[in-house]
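Down below is the structure, laid out as C-alpha cells.
A single protein chain has been omitted from the complex, and every remaining protein chain is retained in its original position.
And now, subunit A:
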Amino acid sequence: MTEPLIAVQHLGISFPNHPVFKDLNFDIQRGDFLTVIGENGVGKTTLIRALLGLVKPTTGQIKYYPSRKATKIGYVPQFRNLDQEYPLTIEDFVGLNVRGWLPWLSKAEHQQVNTALSVTNVKKIKQRPLGMASGGEKQRAYLAQAIVEAPQLLILDESTASLDNEMKYELLDLVQNLNQTSGITVLFITHDLPLAQKYAKHYLALRPGQQQFGAMAGMSIEQLKEASDV
C-alpha cells in the first residue's frame, strides 16, 4: 500500500466534561474523495479542526506525510458571515489567500489567482463585489480561494448546505473535476447522503461511540443511513 496523505491513529478529542470522540482510525489516501457523514454534534467539525491543527488531540495522533508543514490544506468553511455590503471583488477575495510578503501580487501570483478563478468558473464575474454574488457564486468563490495555493488536501465543511439542488451538483462537479484532473485529495463533510454517495470514493460514518470506514462503491443510501444514523 502506498503512503497515505494523512493517517489518523487512535485519535480522541474531549473538551472539559464532554468527550467528542475516541479511538478514531482512518487513512486519507492521496487522490481520495472521502466523505464524512454523521449527525450534528457527532464531532465532524471538531475532527476537521483537529486536522487543521486548531484543536489538540487529547489522545492518539494525526500523522501527515511527509510533514504537516509540507501538507497544504485548503478549507471551505460552513459559515462565512459576508453580508450584501461585503465590498471586495471576487478576484480580490480569492487573492487574499495568496501567501507572501510583498504588498502587491506579482505576475506569477496574479496568474495563480486567475487559474483558480477559471477552474471554479467565476472568471467571468471576477470584478463583481462578492457581497452581490448569488449563493452558488459565493461558494465557488470560496472554493477558488481555498485552492489558490494549490493545496494537497481540500476540505469542504457542509459547503453545500445552503445551496439548492442544482447548485449543489454544479459545485460538486467542479470539486470532482479538480479531484480527477489535478489529483487534489478531497474531504467532504455533509448530511446529504445522496450527494455523498454520488461523488465520494470512501466514507467515514461517525456515530456517538463508533465509526465505520470503507469504500463507497456498492454502498446504498440505506446502508449509509444505517451507518451514520443521519
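Simple rule for what comes next: a contact is a pair of C-beta atoms (placed from the backbone, for glycine too) under 8 Å apart; a residue touches a chain by one contact, two chains touch by 3 or more; residues count from 1.
Everything below uses one rule, namely that contacts and distances are computed from a predicted model.
The complex includes a chain that is not drawn, and of the options "Metal ABC transporter permease", "diguanylate cyclase", "5-oxoprolinase subunit PxpB" or "4Fe-4S ferredoxin" the UniProt name matching it is "Metal ABC transporter permease".
The omitted chain makes contact with just one of the residues A:87, A:135 or A:183: A:87.
From the options A:97, A:139 or A:179, the residue with contact to the chain not on display is A:97. Residues of subunit A in contact with the chain left out of this view: 52-54, 75, 77, 79-80, 84-85, 87-89, 91-93, 96-104, 127, 129, 132, 142, 145.
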